[in-house]
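A single protein chain has been removed from this complex, and every other one stays in its place.
Naming follows writing order (A, B and C), and every chain is counted from residue 1.
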Amino acid sequence: MKIDKYKIEEYNQQESSKHTRKLEGLVEEIANYEEILQKLIDFQIAIPSWALGSGGTRFGRFPGGGEPRSLEEKIEDVGLLHTLNQSSGAISLHIPWDVPENYQSIKALAAQHGLAFDAMNSNTFQDQANQALSYKFGSMQHVDKAVRKQAIAHNIEVIKHGVALGSKALTVWLSDGSCFPGQLNFRKAFQRTLESLQEVYAALPSDWKMFVEYKAFEPNFYSTTVGDWGQSFLYATKLGPQAYTLVDLGHHLPNANIEQIVSLLLMEGKLGGFHFNDSKYGDDDLTAGSIKPYQLFLIFSELVEGMDARQMDHASDLGWMIDASHNVKDPLEDLLQSVEAIMIAYAQALLVDRKSLIVAQEENDVAKAQEILQTAFRTDVRPLVAEARLRANGALNPLALYRSLKVREELVKERGSKTVATGL
Amino acid sequence: MKIDKYKIEEYNQQESSKHTRKLEGLVEEIANYEEILQKLIDFQIAIPSWALGSGGTRFGRFPGGGEPRSLEEKIEDVGLLHTLNQSSGAISLHIPWDVPENYQSIKALAAQHGLAFDAMNSNTFQDQANQALSYKFGSMQHVDKAVRKQAIAHNIEVIKHGVALGSKALTVWLSDGSCFPGQLNFRKAFQRTLESLQEVYAALPSDWKMFVEYKAFEPNFYSTTVGDWGQSFLYATKLGPQAYTLVDLGHHLPNANIEQIVSLLLMEGKLGGFHFNDSKYGDDDLTAGSIKPYQLFLIFSELVEGMDARQMDHASDLGWMIDASHNVKDPLEDLLQSVEAIMIAYAQALLVDRKSLIVAQEENDVAKAQEILQTAFRTDVRPLVAEARLRANGALNPLALYRSLKVREELVKERGSKTVATGL
Amino acid sequence: MKIDKYKIEEYNQQESSKHTRKLEGLVEEIANYEEILQKLIDFQIAIPSWALGSGGTRFGRFPGGGEPRSLEEKIEDVGLLHTLNQSSGAISLHIPWDVPENYQSIKALAAQHGLAFDAMNSNTFQDQANQALSYKFGSMQHVDKAVRKQAIAHNIEVIKHGVALGSKALTVWLSDGSCFPGQLNFRKAFQRTLESLQEVYAALPSDWKMFVEYKAFEPNFYSTTVGDWGQSFLYATKLGPQAYTLVDLGHHLPNANIEQIVSLLLMEGKLGGFHFNDSKYGDDDLTAGSIKPYQLFLIFSELVEGMDARQMDHASDLGWMIDASHNVKDPLEDLLQSVEAIMIAYAQALLVDRKSLIVAQEENDVAKAQEILQTAFRTDVRPLVAEARLRANGALNPLALYRSLKVREELVKERGSKTVATGL
Partner (left out) sequence: MKIDKYKIEEYNQQESSKHTRKLEGLVEEIANYEEILQKLIDFQIAIPSWALGSGGTRFGRFPGGGEPRSLEEKIEDVGLLHTLNQSSGAISLHIPWDVPENYQSIKALAAQHGLAFDAMNSNTFQDQANQALSYKFGSMQHVDKAVRKQAIAHNIEVIKHGVALGSKALTVWLSDGSCFPGQLNFRKAFQRTLESLQEVYAALPSDWKMFVEYKAFEPNFYSTTVGDWGQSFLYATKLGPQAYTLVDLGHHLPNANIEQIVSLLLMEGKLGGFHFNDSKYGDDDLTAGSIKPYQLFLIFSELVEGMDARQMDHASDLGWMIDASHNVKDPLEDLLQSVEAIMIAYAQALLVDRKSLIVAQEENDVAKAQEILQTAFRTDVRPLVAEARLRANGALNPLALYRSLKVREELVKERGSKTVATGL
């Protein structure tokens, strides 16, 4: 399925006067309005290929219909999102779920949809049907060198796929860890993991980045071998300048101050990118901004401040990806909501009066500093985000248009109601 | 110090055109605009007398200046707040910190400032200088009946003060609990506490309510004898129809779903009232809405829905109080910020499209339900709240006016820079 | 596979002198030694049928070999455990995974292994292949009455299976809840769930109990409709005298004081039973006592105290079950470890000097109270637990014998290495 451009134009025309009215009030209050708008237009969030189907838990999975049955259909799905919001211009592939059979045709298809290939993701947390050795007791940390070699080889193969597609980064999330005290020697597990990562790092093209993702717990419930930002930072530092820490918002212990972690990683030049989602309890993988929108804003506030301090390019110098699981919602709707929430948080962060904030901080004027952040957050930036979309030829309200165009119904018709996409 | 009415008018005049412009966009989108406005005008949040001075932690306290030295000055301070925001029309007293010497003059003073006396608070978590028996091992739970009697007598005395002042509720927060396994027999502690509360309950005037506050931990670090909503509910149910549960937002275990608790307590007719504040880790007693504004909104959304379902009066059928500690900000500024955040959350909750929400819920349209709540939350309702204040003769922006009038400087001049208010 | 009695006797003989030596020191210090021993002999912990195979997470599952392929083989597996430890004399079935085809033969088989049928478990958290309506949006809470009816009918069917087998209880664990704010009306969800439970309750034979299990989160990540003990208690109270709360150790928010909950539920006569396991982060379903053995002891200490206060029979008046997931260990080994840890905690709890503890509590002698509990906990009660097993014709060290008899190897030989048991 493809959404015709004119349908978007038609829709935008309908909504135009309402939009303009809402936007007006906003524009006059924002000094650097055009600059902010351009940043919003430039900002692209990669969609993970595994999030295009229904997700599930160990207790069950309730698939909807019309899920993509192939890499081609996954690209098509991201294309639909990008057509609507013009902010999802990249897809993040997962191997072995998305092994391309023909690079050229896949690249061409993606190009057709205006999509780039974001970070590649390897998988050593599951055993595949044809796999020689099991990852039951870890992959890169495994006591058996043969298992480690298998995991290393898999990652190098993922890099190769990525090179062929034009990706520039490898995300390594390791579920390696232990379920019981005594199971692992923490130090040796760290060292084995480091050595394995070093072999993968050695295979990295010089213009690639390696993202070392950390996670506090799950699927291992006693220890995780890349368990927190401090550990990821240790690995990334020992690996070298192309290795970075990747922050997934759901991978922390309760009450963690993620925005501070972000700020310090930026300070050290070791923040690589993000997996956006939201959570109340653990790695709940909920829609971005659906539980703690203020935290999402605060994280973006640190990102804007910290990237500007290092003169980094917001759009391209970090990896922006969603990593969520859609257990009860249409995956495409959920992703539209996530992207919207991320854009809103980014827009609010761009509105923060940085100069006044610095003054307030210098004067220990805590109430004022709080007011400055809250002023930005309380501003209704939806018209701003919509305007950015409009200028980029997206829809003023992607979700509304998605529904009125009956996209899901169309996909079910095309693909059937019993399809199940690869993924968790 | 008193703020002259004309200064507020003058200020509002200055800000008038800007305010009107912002309000306009909002008004046309809200069907029941006047109704909502009236609810906002009617809504009053009681200020706790102990929050008018600087708070502290066990590690230290850093007082500002101009703190109120007497009950009279505390009333004066709340009067200042109420003059500015017209939403703080009540004070919640704490005995023995606020024992009135002359009821008539205190009542007259409060009336002069337009203030009512909200719930009275007893204190059995500290030993007072002249106290016969110690609360080191609890008060109402104490193994020694004499200590329990002392605690009961104190609470009855607090009721008497309250009756004399026109209060209609007693808030009982018990720090009773234990620091180590084995210290307490949980069952007996519960039963002794229940018996003690029953004696206090028996002394309650028939038009009074008793609020049984719960708290997960601190100052006891192993168990608390009224430790969660379930326990408070048990006490309140056994006590009788005048007993209710009081929810303090900072008194939960990590990740608790407070809005669900609120909804269920309302369902059972046992929600009594609120202590507003915000927190990231425990009973941090931060400014309301400063950490988790979306949670505050969700709580208000349940309040509005649940109170309407029982045809309760928003303004008067529950007790609304702030309970915060101002460790690094001017207490009065902090309270203005808290009240503003509460009003914003309430206004957003009033904007929720209830009819559409019910439909979405009936259809399991999760994405839509989320959109409906987010639409209300993302709306910039500050002009609405300001308009309510304007109509009630408060200031369009209380904090801005407070600062431009140099209220704190004036108070320091009047009271000195070394004053320390009673409280934590 | 069956373990010959004489192999156990042989093994015990070998270990006899070592055991006797260790036991001697202990015996002389315990006044009511024989009484405690009898209690340990009588205490039986039900094994859940779904825990006999490898468990997994949403990220993967790594099955071992020789997993039971049928209900008969599951009973055989529990029989093996019981032969070894004489403390696992019951099996807890799960429908539809364990629908018996022929009640008489299944009952006869169980009797042959000395096993009773413990609480029956229903399943409305997954969709079965042949199921008319989906539980995607809940079962007993569902907005659609037809779905609720289906869930009710299923539970009633489970009761029927249980009646035929001689079970006396139904455990209802509902995953019902919501993933996003707005998805549910908490109050209505509660009320619909209550009505559904009432219909099931009405179908309960008069000598049956209904256990209402609560859980803080997972698989729903925003709210759970039976989310904490307070909610379960509300349901159980409204349902009637045959309804009780069931406590699963992994179903709480971080830092919850579970032993206090246990004590209060016993006080109210509403504690029904237990699901034993251990956890560090959430419902990790780890081996009982593997992470927080002191907590397990404290819980048993409250159980012993509270049951004795109500003159309840330790062995029969509450339901004792394991509910764990064996992701990296041989399930049978894991279960032997869990049972051992539970018996140890129970034995330690029986050793607590209750009279001295009461005196210490009455005197607020906190240090003494702590010493009394720690004295019991620090005692090495393994010889005591082993002696109880010896007298009941179990093995002195079940795990050691299990290994030396190469039980798993035998099972793999019999059943194959690729079998996968039903379960999570």
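One rule holds in what follows: contacts are C-beta pairs under 8 Å (C-beta built on N, C-alpha and C of every residue); 3 or more make two chains touch, one makes a residue touch a chain.
Keep in mind that this is a model prediction, so the values were computed, not measured.
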| item | value |
| --- | --- |
| Omitted chain's touching partners, listed by label | A, B, C |
| Of A:256, A:392 or A:412, the one touching the omitted chain in the full complex | A:256 |
| Among C:7, C:22 or C:354, residue touching the chain not depicted | C:22 |
| From A:49, A:88, A:139 or A:223, residue that would touch the chain that is not displayed | A:223 |
| Sole residue of C:12, C:171, C:220 or C:290 that reaches the chain not shown, by the stated touch rule | C:290 |
| Subunit A residues touching the omitted chain (full complex) | 136-137, 143, 178-188, 190-191, 216-217, 222-223, 227-231, 233-234, 252-257, 259-260, 263-264, 266-268, 294, 298, 301-302, 305-306, 309, 357-358, 360-364, 366, 369-370, 372-373 |
| Chain not shown, touching residues in subunit C | 21-22, 25, 254-255, 257, 280-281, 287, 290-294, 328-330, 333-334, 337, 341, 344, 364, 366-367, 370-371, 374, 377-380, 382, 399 |
| For subunit B, residues in touch with the removed chain | 55-60, 62, 125-127, 134-137, 175, 179-181, 183, 216-219, 221-222, 254, 279-282, 284-287, 290-291, 327-329, 424 |
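Just so we're on the same page, only the chains that are shown with their structure count from here on.
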| item | value |
| --- | --- |
| Centroid distance [mean C-alpha coordinates] between subunit B and subunit A, Å | 39 |
| Contacts with 2+ other chains: residues of subunit C | 136-137, 179-181, 183, 216-217, 222, 254 |
